[in-house]
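A single protein chain has been removed from this complex, and every other one stays in its place.
Let's turn to chain A:
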Amino acid sequence: MTRRRPWWKTAIGIVLTAFMLFPVYWMVNVSLTDAGDLRRSDPSWFPSAPTFDGYTAALADQLPSLGTSLLIGLGCIALTVVIAAPAGYALAILNLRGGRSLNFLLLVAQMVPAVVMAMGFYAIYVRLGLLNTVWGLIVADSTIAVPFGVLLYSTFMMGIPRELIHAARMDGAGAWRTFTQVVLPVSRNSTLTVSLFAFLWAWSDFIFASTLNRSGEFIPITLGIYQYIGNNTTQWNAIMATAVVASLPAAILLVVAQRYVAAGVTAGAVKD
């Protein structure tokens, strides 16, 4: 790294990034454009006369669905962590019998298309009366995150020094105390990564929302946008304003937790 870092590479990097992020810019641009100007055949490249009409309309219509999505995201985090963390502990530290087969099942589970799960859940929920409920959607959304969470936890816990576990045992801690007092605190970063993805996936889910919660009283934001497009194809500024608002959690998490995002993407795919 003693070589000089050339500026021209930074310049190319900025151009490439700008090109890549153009659709995101365009979403913001359209969200600030007056509805009348959207119908021009040469759209303007900058919000020369920015208006917040789109946002006013979006917030008036979509505020409840933002709340619903927030609730579903948080419920999904809780369910995922409660199930995945102990399972990771059993796999990585307690040497669960048949652990290899379980790992294999979890890998296979991640390959099942969401549309298949959606049909299965629909068939079950019809009978149980769980269609169009927030709880039903939390459970369905968690199926995206739980296998990922278990694999992430067990990979991390595998690396916890055995001496730490033994020391706790020597002090007379049972398996449960070792788990809550030693393993969980040490695995804090894994919990953050798992929570982050559980939230983002639940927040972004469209397939489960559009199948299991089609006529619910409380619809999540993704379905809100979809219905908005259907009912309201003239007001693309309001649709894009809703899209901008729906993107905020991702943007915030990327800024404050970029490390955990990158850790989650590479987990399972790249081994050190």
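By our rule, a contact is a pair of C-beta atoms (placed from the backbone, for glycine too) under 8 Å apart; a residue touches a chain by one contact, two chains touch by 3 or more; residues count from 1.
The rule we apply is simple: contacts and distances are computed from a predicted model.
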Record-based protein name (UniProt) of the chain missing from this complex, from "Sulfurtransferase complex subunit TusD", "Sugar ABC transporter permease", "Transglutaminase" or "Sarcosine oxidase subunit delta": "Sugar ABC transporter permease"
Full-complex touch with the removed chain, picking from A:Ala57, A:Ile77, A:Leu91 or A:Leu152, is A:Leu91
Which of A:Leu32, A:Ala57, A:Ile72 or A:Val146 sits in contact with the chain that's absent? A:Val146
In terms of residues, what is the contact footprint of the unshown chain on chain A? 1, 5-7, 9-10, 12-14, 16-17, 20-21, 23-24, 26-27, 30, 38-43, 82-84, 86-87, 89-91, 94-97, 99-100, 102, 104-105, 107-124, 126-127, 139-140, 142-143, 146, 150, 162, 165-166, 169-170, 175, 179, 200, 203-204, 206-207, 210-211, 214, 221-222, 225-226, 229, 236, 239-240, 243, 246-247, 250-251, 253-254, 258, 261-262, 265-266, 269-270, 272
